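Take a look at this one; I'll ask things after.
Removed: one protein chain of the complex. Kept in place: all other protein chains.
For chain A:
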Amino acid sequence: MTSKRILVLGPPKSGKFTLLKELTGSTPIATIGVTSTLTASNTPTATELARPTHAGLSHTLNLSTRYFETEIPIWIDEYDNSSDDTGIRAWATSFSSADAHEVVSALGAIIFTFRKPETGEEYADVKSKVEREVGIIHDTLISHYKSRNAEGQEVEDEFDDLIDWDGICLGVAIPPATTKTLSSDDKDKVSIELDPEEWETLLQPFGFEFVDIEQTGRNDYGELLGLARIKEALETFSWDASATETAARRRGIIEGYDQYDSDGPVRLGDDDGELDSDGFDQELREMQLEMAALHFAVDSSEPQKDRGEEQDGEPRPRLESEIDELERTMLRMKQVREQGEGLPLEERKKLADKLAEELLRLL
């Protein structure tokens, strides 16, 4: 299966397993006692024994909608939780390498998890940390797509924003882990309510959508909240489409589906996604040949060049002026015919003679 993958990323104990449990109904089997890093080949590399980590684990999500059903592999990754961002920067370095490019191209969604602040004092720290970390993740991903586009692929537009990536980016706030006993200590573990708008504004410049997993129902706009929103966002991605299909579809949508390119004629027929430039040139050539044949039929005394061999530029202005001329002629004929309607035979004959003279003059 060539389905793209979801990457669930966050510092340790940021609620990745909570999210997976809510989303998939189960949790991946955690590797205890081995520190591993997600490498390009997706094989864990054992380093010095440190603590249980979730990096390098994988899981699966089954998505079922009225339009499709698919199984999506999930990768879990984490970085060291440090106040000076060394952890995330180390992750960013390993993910920026050329080897990691394969991993990044296989991604369809990135879900960044973080714990909600528990106290008012923590709030500002948590907020600025999340902002920095999401910013670093954003820059890391952009660097991959920028370098790829510089490698000789036709660059349609500048890729300098995650908004150009087709994948889904979510920043999910998980409530703090609570103890199961109903002791009075639990009162301290209640998380602070996050203002959705404030956090949306925080994450939006990086292309990430903010979701609070605790919320349910719909907001003022009728949009789903919480886990339901995460599922909805993941459903809108084409998990099984290839990169070329996605690019063609995206270009087609921006062009406006009218299938009219201002540089060329209207494409008739039932193709709805074929934006292959070779086919387009061929159609243009065929049309030029037809016009040449038509012109030859109208004016058989002049020798004709085979326009089919020429490319773009030169034949087009000539072609356009010929089309204009023909259009004018047809219009004139139609006008005369309309004029002639209802007139007696003599008058019509006169009009017909006049038109014949005009046509001969044109030729």
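Everything below uses one rule, namely that a residue touches a chain if its C-beta (ideal position, glycine included) is under 8 Å from a C-beta of that chain, and two chains touch if they have at least 3 such contacts; residues count from 1.
Here, contacts and distances are computed from a predicted model.
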From "AP complex, mu/sigma subunit", "Integrator complex subunit 11", "NADH-ubiquinone oxidoreductase chain 4L" or "Globin domain-containing protein", the hidden chain's UniProt protein name: "AP complex, mu/sigma subunit"
Residue of A:118, A:131, A:209 or A:240 touching the missing chain in the full complex: A:209
Residue, one of A:22, A:80, A:235 or A:322, that touches the chain absent here: A:235
Touch criterion as defined above, residue of A:253, A:297, A:345 or A:360 at the omitted chain: A:253
Full-complex contact with the absent chain, from A:22, A:80, A:118 or A:166: A:166
From A:71, A:99, A:223 or A:290, residue that would touch the chain that is not displayed: A:223
Residues of chain A in contact with the chain not shown: 65-67, 156-157, 161-164, 166, 168-169, 197, 201, 204-205, 207, 209, 218, 220-224, 229, 232-233, 235-236, 250-251, 253-258, 261-263, 272
